[in-house]
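The structure under discussion is supplied below as structure tokens; questions concerning it will follow.
Missing here: one protein chain of the complex. Every other protein chain is in place.
So, chain A:
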Amino acid sequence: MSRFSLVNWLLVLGVVLLAAVPIVIGSDTEFAGADGVAVERIDETDYRPWFAPLFEPSAETASGLFALQAAIGGGVLGYVFGVARTRRRNARRPADPPA
């Protein structure tokens, strides 16, 4: 494996470990979203929200929409890398000799 790929895989490994370690060592927590924790903290005061979301998907639908968001982003990123890689490969290849 080239040094370039090795470093890339180590970067991926670092990200995976940073996500996995909390799950392993903190498995008794719910991993509630920080945004939601802040909302709970504000709800303890006498503040009441004055505006409600126009559209609120159910939890199941919301997780699907989050997946859709990630998929759209991932798809575009993959497309960009695919185009850039193909372009570079074609630029490197010498032109076909005339028949």
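In the analysis below, contacts are C-beta pairs under 8 Å (C-beta built on N, C-alpha and C of every residue); 3 or more make two chains touch, one makes a residue touch a chain; residues count from 1.
To be clear about the criterion, contacts and distances are computed from a predicted model.
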| item | value |
| --- | --- |
| Chain excluded from display, named as in UniProt, from "Carbohydrate ABC transporter permease", "Cobalt transport protein CbiM", "Sporulation protein YqfC" or "NADH-quinone oxidoreductase subunit D" | "Cobalt transport protein CbiM" |
| Positions on chain A where the hidden chain makes contact | 4, 7-8, 11-12, 14-15, 18-19, 21-23, 25-26, 29-35, 37-39, 41-42, 45, 47, 49-57, 62, 65-67, 69-70, 72-77, 79-81, 83-85, 88 |
